[in-house]
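A single protein chain has been omitted; all remaining protein chains appear in their positions.
On to chain A.
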Amino acid sequence: MFSYFIRRLLTAIPVMLVVALSVFLLLRLSPGDPATIIAGDMANPEQVANIRRALGLDEPILTQFLLWIGNLLQGDLGTSLISQTTVSSMIAQRLEPTVSLALAAILITVLIAVPLGVIAAWRQGSWIDNLVMSVSVVGFSVPVFVIAYLLIQVFAIELRWLPVQGFRGLDKGLGEFLSRLILPALTLSSVYIALIARMTRASMLEVLREDYIRTARAKGLSQRVVLFRHALRNAAVPILTVVGAGFAMMVSGVVVTESVFNIPGLGRLIVDAVLARDYPVIQALILLTAGLYVVINLLIDLSYAITDPRIRY
């Protein structure tokens, strides 16, 4: 497994290089100019040109690319063209909210969706199965911001149990941290609960028809053991894939949820950077996202071997 791990890591290098080159070229070829943001609306073309020169944006693209790659290889992600702060510090500021939100949402998702999917499969065709499937259709169909506003209206404005917006780090206390995380995590998990409940149900239905499940039942094992130890473990591979991909998507940006709850996460950072054409920030975030997908896919692949003993690397 170790050699497989190393092999996979090595294959990530060309992937990252292609991503780096693509994002750099695409940004330079797309319309937009960070100098205009800095200069403001009243600046004339001459003033904008002065700022562009000072930022080095008038250099040939190849020169800019080599400079960026050279710094990147030394671990320097660059400096924001707009705020002049280092990109690494900007990402570090946004990591805690994003990772906290993603972990909370994925935890809620798994705790709710997997049991629901298992029960729906177990009671296929029953009212509970129909209910789970109906709720999951609603989860898919209702836009995230609608769920967000409904939760805010009920729990923050009417009942006043939870704050309307914002994020507080763990350093501000567990109560503050959790109270501001509950509503966005619930909002974010709504889509994933629907997705993973359906995935779990489909996967479980397939496994429950297998001979070894009939054998387990014939041995007199309890339903709980049959469902969760024998069936769920074998049905776990596609579920893990979706959970992993879902986590990667949450970390790489959940702009709507972050915006409605005013959470300063990576999703908002990348949107702000794109709108401001802040090239170093966009480049770093896309590279980070690509790296994250590579790592999460690798971890998912490795986890297959843990859940399914037939898989060996």
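The criterion applied here is as follows: a residue touches a chain if its C-beta (ideal position, glycine included) is under 8 Å from a C-beta of that chain, and two chains touch if they have at least 3 such contacts; residues count from 1.
As a working rule, contacts and distances are computed from a predicted model.
Participant: Write down which listed name, "Insulinase family protein", "Peptide/nickel transport system substrate-binding protein", "Transglutaminase-like superfamily protein" or "histidine kinase", is the UniProt protein name of the chain that is not shown.
Facilitator: In UniProt, the chain excluded from the picture bears the name "Peptide/nickel transport system substrate-binding protein".
Participant: Check the options A:P115, A:G166 or A:G291 and report the residue that touches the missing chain.
Facilitator: A:G166
Participant: Looking at A:I157, A:L170 or A:I311, which residue reaches the missing chain?
Facilitator: The one listed residue touching the chain not shown is A:I157.
Participant: For the chain that's not shown, point to the residue among A:T85, A:S141 or A:S222 touching it.
Facilitator: Candidates A:T85, A:S141 or A:S222; residue touching the omitted chain: A:T85.
Participant: Take the complete complex as the reference. Which residues in chain A touch the chain that isn't displayed?
Facilitator: Touch with the absent chain occurs at residues 31-33, 36-51, 53-55, 80, 82-85, 90, 93, 149, 152, 156-157, 160-166, 172-176, 178-179, 259-262, 264, 268-269, 272, 275-277.
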